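With one protein chain held back, the other chains of the complex are shown just where they sit.
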Amino acid sequence: MRERRGPDRLSRREFAIGCGAVLGGVLTARRAAAQAAPISAGPAAPQLIEDLVAANRILADQGVVDGYGHVSTRHDRDPNRYLLSRSVAPELVVAADIMEYDLDSNPVRDPGRRQYSERYIHGEIYKLRPDVIAVIHAHTESVVPFTVSSVPLRAIAHSGGFLADGLPNFEIREVGGMTDMLVSNAKFGHALAEKLGDKAAILMRGHGFAATGKSLPYVVGRAIYIGVAAKLQAEAIALGGTVNYLDPEEGRKIEARRDYIRPWELWKREAMGK
Amino acid sequence: MRERRGPDRLSRREFAIGCGAVLGGVLTARRAAAQAAPISAGPAAPQLIEDLVAANRILADQGVVDGYGHVSTRHDRDPNRYLLSRSVAPELVVAADIMEYDLDSNPVRDPGRRQYSERYIHGEIYKLRPDVIAVIHAHTESVVPFTVSSVPLRAIAHSGGFLADGLPNFEIREVGGMTDMLVSNAKFGHALAEKLGDKAAILMRGHGFAATGKSLPYVVGRAIYIGVAAKLQAEAIALGGTVNYLDPEEGRKIEARRDYIRPWELWKREAMGK
Amino acid sequence: MRERRGPDRLSRREFAIGCGAVLGGVLTARRAAAQAAPISAGPAAPQLIEDLVAANRILADQGVVDGYGHVSTRHDRDPNRYLLSRSVAPELVVAADIMEYDLDSNPVRDPGRRQYSERYIHGEIYKLRPDVIAVIHAHTESVVPFTVSSVPLRAIAHSGGFLADGLPNFEIREVGGMTDMLVSNAKFGHALAEKLGDKAAILMRGHGFAATGKSLPYVVGRAIYIGVAAKLQAEAIALGGTVNYLDPEEGRKIEARRDYIRPWELWKREAMGK
Partner (left out) sequence: MRERRGPDRLSRREFAIGCGAVLGGVLTARRAAAQAAPISAGPAAPQLIEDLVAANRILADQGVVDGYGHVSTRHDRDPNRYLLSRSVAPELVVAADIMEYDLDSNPVRDPGRRQYSERYIHGEIYKLRPDVIAVIHAHTESVVPFTVSSVPLRAIAHSGGFLADGLPNFEIREVGGMTDMLVSNAKFGHALAEKLGDKAAILMRGHGFAATGKSLPYVVGRAIYIGVAAKLQAEAIALGGTVNYLDPEEGRKIEARRDYIRPWELWKREAMGK
């Protein structure tokens, strides 16, 4: 039962690594190493690491994540590698926590460090979506109710342009039946990435969401504003009248010129100035 | 399609400036300069600049704006000029960011700096409303739902006296059809100013609001209390009983003696003490 | 129209003081002084002043007041005098701001300082309620909706014991018709105090509330927990089921042993440590 493997237990792979030395006569050391650890793409650009650390802190500072949730970015030297912190609360992430993974979500080194059990969300999305450069998984409080409600999340305002067309909702029961709800293996991650399709983000029933973007500022902006969109829609519904939603064409026109340059500067200053 | 011109693309005017040197034989340098940059009214009073910087910070500190939104004031030496920051998050605004504009929203200098694409909201309101000395555009979360709901925003309490008569709601579709929702040209700005009429503020469908005032403290107070009014009304509706709204005559009597001297001192201390 | 007299205009009384010197031949200087300024009860206990300053800061720190609202206490040397800050935001109050008033709400000195126009709430309650030692007037956001709703504020929980019997709601229209909503004269203050009766607090339609207590910690506790009670009841109603309210007898038993010693220590530390 792979889905019950906790972040602090040894995976079969890690166990195999430990056994590799003993079984030296059966497998060559080289093959064992190849299985145990993919080859690194080399050091990532310092600015990318700095932005990834900032993205972690911003998500905490803006209330998108609490002790849980994570953000990754593709390696700037190799589209088949991505960068993600070891398992630690986003607010506490520093550069030394960043690990390099292949798209099967195997770390290139230090497999013994505690890792996010749901890193497969990132790897499997990067596999299916070459346009995606950054991914966030979070459980923002305003968004979770929409993952279990028959009322779909929609945009009422400009800032939610990227979800004016609606978002898919990942039901883990369809692929795993009764689980602990975690996307903690490649199978679940792949199913989620397939359900995401070409959308900007995907809801996860009883859990949270995953958002994508063409850069770290972009995905951080989406993760913040999906939470805002959920709050705005809930408030609009609570007024009891009819609600005039954003037209999908308006959403597309908004997204065509969207960047998050102005708020990113602010978010970074606020989060890193602490 | 002027409405899709982003803040970091060259406008036709800016393009023309760049071409001006080349086309020197066709247009005189003087005429090119006159088109490119209106004449300055001279330096504004230092206290006015200080208050405008404070207004930016207060709006961020009080949660009226996030990374977006802006506040302007008329120039104290010339009612045909107004002062507004270059494009930066309000919380980060300093005196050096303040730019001078004519009422067509052309900057008197530094046209190459990033500018708020929606500055036309300010310029066009100043044109039609000589009584207005300061303008704010924001997307306060409690207010946005009322811009898309069939339930109109009304005042239940004293602090919302200025909206007891009701506020107009600007529908950009009426003037621009399917757009990116931004009031990023003179045409949209003019239509908004006309819809505003003689009211204190105007809602903007799927977007936010614009508020006016006879001074910076006054418009900041209105921007803060329009958000409070929206929260109060939403909570009153959610109780499920009948709601006893403020009488418009009560609203007028409140406004006749309204100033924001006491809270302005507090807001400024809180925002600038950081 | 006394109710439209702003805090920064001269009242008839103040005007009379100004004229007193001129009309010296008509009124004796002594009689003019007696009218102009009641005799002081002498300096209040330093601890009482310190607690009154703390109460102001606590109310701001706990979100009971914003730039508006005020808290007073009876003078410890004379039950016919009370202590209240000059007109300033509660968060900014220091000892030097505290003024002494008679129960007609005339200051014993410095009548030219800006004063709270609604100080009559305090004076008129002290007149009718000898048991009351401290009074707060505030506009807490969670409470205001209940002042205009047909749904009465009631207690669902232990912390709201003092309002389990229900609170009266002051309708200023009954005594003043269409007004600017402010209790800015003795007539309105008296009507409010009469409506209060022997209750712990009174709602004020479209405005806020006034709370009473046998000490400053006590009235601060009530002002904080009336806001909590309003939030709790609103949330309970929003769940859509039936609500099991606190029994009035439970409320009385809770109040019989209520003190706010434990949280007062915390509130003071948090508010004064800033």
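We call the chains A, B and C, going by the order they appear; numbering starts again at 1 in every chain.
Here, contacts are C-beta pairs under 8 Å (C-beta built on N, C-alpha and C of every residue); 3 or more make two chains touch, one makes a residue touch a chain.
Keep in mind that what you see is a predicted model, and the values were worked out from it rather than measured.
Put simply, the hidden chain is in touch with A, C once you look at the whole complex.
Here the missing chain is touched by one residue of A:128, A:238 or A:261, and it is A:238. Set against the missing chain, the residues C:202, C:219, C:232 or C:271 yield one that touches it, C:232. Residue A:179 is the one among A:40, A:80 or A:179 that touches the chain missing from this view. Across the interface with the omitted chain, chain A contributes residues 4, 6, 8, 66-68, 87-89, 91-92, 139, 141-142, 144-151, 178-182, 205-208, 234, 237-238.
By the touch definition given at the top, chain C reaches the unshown chain through residues 156-159, 161, 228, 231-232, 235-236, 238-247, 249-250, 253-254, 256-257, 259-267, 269-270.
Here is the rule we use: only the chains that are shown with their structure count from here on.
Look at the contact of chain A with chain B and you find different residues on each copy: under half of the numbers used there are shared.
Averaged Cα coordinates give chain A a centre that lies 36 Å from the centre of chain B.
Our note on geometry: chain A versus chain C, Cα centroid distance of 51 Å, whole angstroms.
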